[in-house]
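Everything below concerns the one structure shown next.
Complex shown without one protein chain; remaining protein chains in place.
Take a look at chain A:
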Amino acid sequence: MHCIKQGVVLGNGVVEEKMELVELEEHLQDVRETFKSGKTRSFSWRRRQLEGLLEFLHDKEKDIFKALKQDLGKHQVEAFRDEVGVLIKSVNFALSNLKKWMSPQKVHVPLSFFPASAEVLPEPLGVVLIFSSWNFPIGLALEPLIGAISAGNAMVLKTSELAPASSNLIANSIPMYLDNKAVKVIEGGQNVGEQLLEHKWDKIFFTGSERIGRIVMMKAAKHLTPVVLELGGKCPAIVDNLSNLRDRKVAVRRIVGGKWGPCCGQACIGIDYLLVEEKFAPILIDLLKSTIKRFYVDSDNISRIVNKQHFQRLCDLLNEPSVKSSIVFGGSSDYETLKVEPTILINPPLEALIMTEEIFGPLLIEFITERPKPLAIYAFTNDENLKQRIIAETSSGSITFNDTMIQYVCDGLPFGGVGLSGIGNYHGKFSFDAFSHGKAVLRRSFLIEFVCRLSCPPLWTSIEYSTTRSPSLRLLLRRRLHRDLTSSVMGDNVKEIKKEEEKPKTEPVAVVVESSPVLQPPEKPLPGDCCGSGCVRCVWDVYYEELEAYNKSLALVSSDAKKQ
């Protein structure tokens, strides 16, 4: 059996699980063994899994639409736009970049290390745990999965019990498309989640609320497990006084599309409130009203609220007297279908959690920075100054100008929060990085070593490091070391290195420090020492340079001797 079946599905969609502890243990043992076997590390394994995901998305498209309709009342265009389509794009992006991501990244080596080469090699972390959330039950489950697979991990995916149809679909289908020894789907509620958190993982990727986020991190601390937390936060959208009618229309369309389009506002990067200047507010509200009417002609085009608890929560928000009086559009809800009409409120009391505000100008930035850092800030403006101020003076997971939500599909940008909106990021290469450890690898050969020879202890007593005893030696040492350790540190400054290479005459310094009258010829590399891959500084280059330096110093020493 590949996935763990839940027990009884209660009427409100809450799954009550009866999982045997032993069974869970078995599954974990399975994935651990699989990772240990090393098969998940190979390029071909990773590619096969990604292709499997693609197949799943193609084959099961209809089922996914059905599940999303059932869980959230999502229209299939919406389901495609926000979940299936985005996933296909992400898998394809990962597939076409996987080789590049996996290959070690060469980095510059300071001169004092020569001959050496250095690289950062991405390696899989091991067995990772992914918690997905209910608002995009397919997208938010599989998006991190793409990263975990690309990075070569074995994984357990715990789907959200609040979207039972989607959870079921994933649990039943994914094992048929992916290596079910390395990718396990576990369904269940809080109980199962807690059990999973007791185990030691190599990374925990959690999408959900701030409250649970804290618990996850607390549990992770016990095993020193790194976490990625994708949380939410109230994302503001700033709307400047757009003078151009067309701009206004476009802005409003994007706001409406971004607010009520994705899962009826139940998205972590959904617009939470609008910030508008007071005199512009009526114009904006009129436009919003007409656009909403045009877009949502029938309720089929809008998702429903996930369950009765959330529905009740929203109704309670709206029914608060001070809030109710601020409704200027919509406000009706249908308990049977769990649908809430798009609703606009103006200037609700600030302490009432829902708000639209007229604060603008200098107060605007303060208004945003006073509050916890949101996952996203949206701003509709043509004013470059305002844009720069927003970028520089506010803090948020991301900023999008003149549009909403689409930063989510931009593979080049990291997606993740800061402060209370989350820890860590993903998407595209960032997903790969989130599930990889960048292992620093430095390779040296047994050829001549400068720093080491200098720092070998027997010398230390002979060169007492003090200003009084031997200032000249100290200076010499210092210059030498300094140049080596600092100048070479200056990364890609090729000039400096060139200078260094051009002046092999400084080499005899080392000889003096060593107080050894006999010059050592460099050790000739063995035929196998050259890797044959055409390194910029091959061991042979180094050898010949050193040989030249050696010959020069030899000549210098012998001419000195002659003079004496």
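The rule is simple: a residue touches a chain if its C-beta (ideal position, glycine included) is under 8 Å from a C-beta of that chain, and two chains touch if they have at least 3 such contacts; residues count from 1.
Definition applied: contacts and distances are computed from a predicted model.
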item: Among "Aldehyde dehydrogenase", "Dynein regulatory complex subunit 3", "dolichyl-diphosphooligosaccharide--protein glycotransferase" or "Cytochrome c oxidase subunit 4", UniProt-listed name of the chain not shown; value: "Aldehyde dehydrogenase"
item: Listed residues A:Gly85, A:Pro175 or A:Gly331, member touching the removed chain; value: A:Gly85
item: For chain A, the residues touching the chain missing from this view; value: 38, 41, 75-78, 80-81, 85-86, 88-89, 92, 107-110, 113, 116, 118, 120-121, 123, 125-126, 202, 210, 213-215, 217-218, 220-222, 224, 226, 229, 231, 244, 246-247, 250-251, 253, 256-257, 261, 295-298, 301-302, 369, 382, 387, 391-393, 395-403, 406-407, 409-415, 418-420, 422-425, 437-446, 449, 451-452, 455-461, 463-467, 478, 481-482, 485-486, 489-491, 526, 528-529, 531
